[in-house]
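Note that one protein chain is taken out, while the other chains of the complex remain in position.
After this line comes chain A, so read on.
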Amino acid sequence: MGSRQITEKSLAMLRSLPRLSLGNIRDNPGSRKNIKRGRGQHGGDKHGAGNKGSGQRQNYMRLGYETGNNPFYLRMPHEHYYKGHHHRRQYPPISLLEIQKLIDTNRLDITKPIDIASIVRSGLYNFFPDQKHFGIHLTDEGMDIFSAKVNIEVQWASEQVIAAIEKNGGVITTAYYDPHSLILLKNPKSFFQTGQAIPRRMIPPPDVIEYYTSAEMRGYLADPEKISEERLRLSQKYGYQLPILESDKNYNMLCERKDPRQIFYGLEPGWVINLRDKCILKPKDEELLQFYAS
């Protein structure tokens, strides 16, 4: 793009050219490949079978078979590095840099608590709960320039990331959601349209109980007293002055957390959202209330 004002020049050029019509437009030269003409539908080819031999006669050997030798893939014993990899939980990453970009471009509202639902709604993050994706892993890329004060809830975070957020006066929580809750969070509207009651969030599986109850990782099941101790300890470790939460003018917003059984901010399990009549139906039956109470 050497010269400027290409648009202006081409519009000015159009003024002196004949009127644009159906008869005088064309595609860019060379944009369509000329399909070569042959006999028959596929231009007289071998129908993908190659020339002569096994390919054409359909007598393939099975993959890895070495005509009687001990095959290469069986020669050494097997080590299961990746055994069960397809059952493991995955946390598709989003970096602090991207979060900052979402905030700067007005795709994220930092006057409200941020959770996975609001990040997905920005349109630049996607995940698939049915493919063992269990939510957001907040990574440390761009932590040096991260400058927003947020109340953010993610599913996985490292120590540096926690430090980067708390240094700016924000708070971070790591919280577990079961796949069904994540499907709801990913597309709340389609769930509300089904007319079902909002379910309870399930408790984490045994192997991550430790992570989500640890104050170091700001787990949502950790003791708040210990979390505030850990905040101070982390600020001393990384050498920054911890902003005082209590004196912050957004103190109420920064203190907002979900109940461990709650999926959406402001909505409790057991409620039915009626989108057509724009109202919320709440259970009254004793048995239901007892069931949905955490």
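Details
Here is the rule we go by: a contact is a pair of C-beta atoms (placed from the backbone, for glycine too) under 8 Å apart; a residue touches a chain by one contact, two chains touch by 3 or more; residues count from 1.
Here, contacts and distances are computed from a predicted model.
Per the UniProt record, the absent chain's protein name among "WD repeat-containing protein VIP3", "3-methyl-2-oxobutanoate dehydrogenase (2-methylpropanoyl-transferring)", "Large ribosomal subunit protein uL4m" or "DNA sliding clamp PCNA" is "Large ribosomal subunit protein uL4m". Touching the missing chain, out of A:L22, A:L63, A:I244 or A:C279, is residue A:L22. For chain A, the list of residues touching the undisplayed chain reads 6-7, 10-12, 14-15, 17, 19-22, 25-28, 31, 40-41, 122-123.
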